[in-house]
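Removed: one protein chain of the complex. Kept in place: all other protein chains.
Moving on to chain A:
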Amino acid sequence: MYKRIVGKGHLPYAYLKIKLEFEDGALEPEIEAAMFKYFITQAIQSLHGEIGASHSVDVLKFRKRHLEAILRVSCSFLSKLWSSLTLVGNYKGQVCAFRVQQVSSHLMALSSNSRELNVS
């Protein structure tokens, strides 16, 4: 009746909540979800080459208005994706940066962020 399973080693995926930010006051370009993914793939390709870019990165959710997304990658690829995102500096000539807001191996954990609790 009772059963307990403890996962060993790495969990298969890592999930990231990211936001693309432009300079204050700059007019943000309209980016579609497919374009957003292409942009990320380009970023990986420029740092890790063709083989890096062939790795699958899933865009699970994309909020066009806030330029926020939830990505899923296999756990072993996390640091490569993260480094590629860090080095992104411009989108079609406009200065921008990716902010990684939350990283977790549980998708459930991204549904809330206790550091956002604001009492005062």
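Observations on the structure shown:
The rule is short, and it goes like this: a residue touches a chain if its C-beta (ideal position, glycine included) is under 8 Å from a C-beta of that chain, and two chains touch if they have at least 3 such contacts; residues count from 1.
Heads up, the rule we're going with is that contacts and distances are computed from a predicted model.
A chain of the complex is left out here; the name its UniProt entry carries, from "Ribonucleases P/MRP protein subunit RPP40", "Peroxin-5", "Nuclear pore complex protein Nup85" or "Exosome complex exonuclease RRP44", is "Ribonucleases P/MRP protein subunit RPP40". Interface residues of chain A with the unshown chain, by the touch rule above, are 1-7, 9-15, 33-34, 37, 48, 51-52, 56, 58-62, 70, 72, 75-76, 78-80, 102-115, 117, 119-120.
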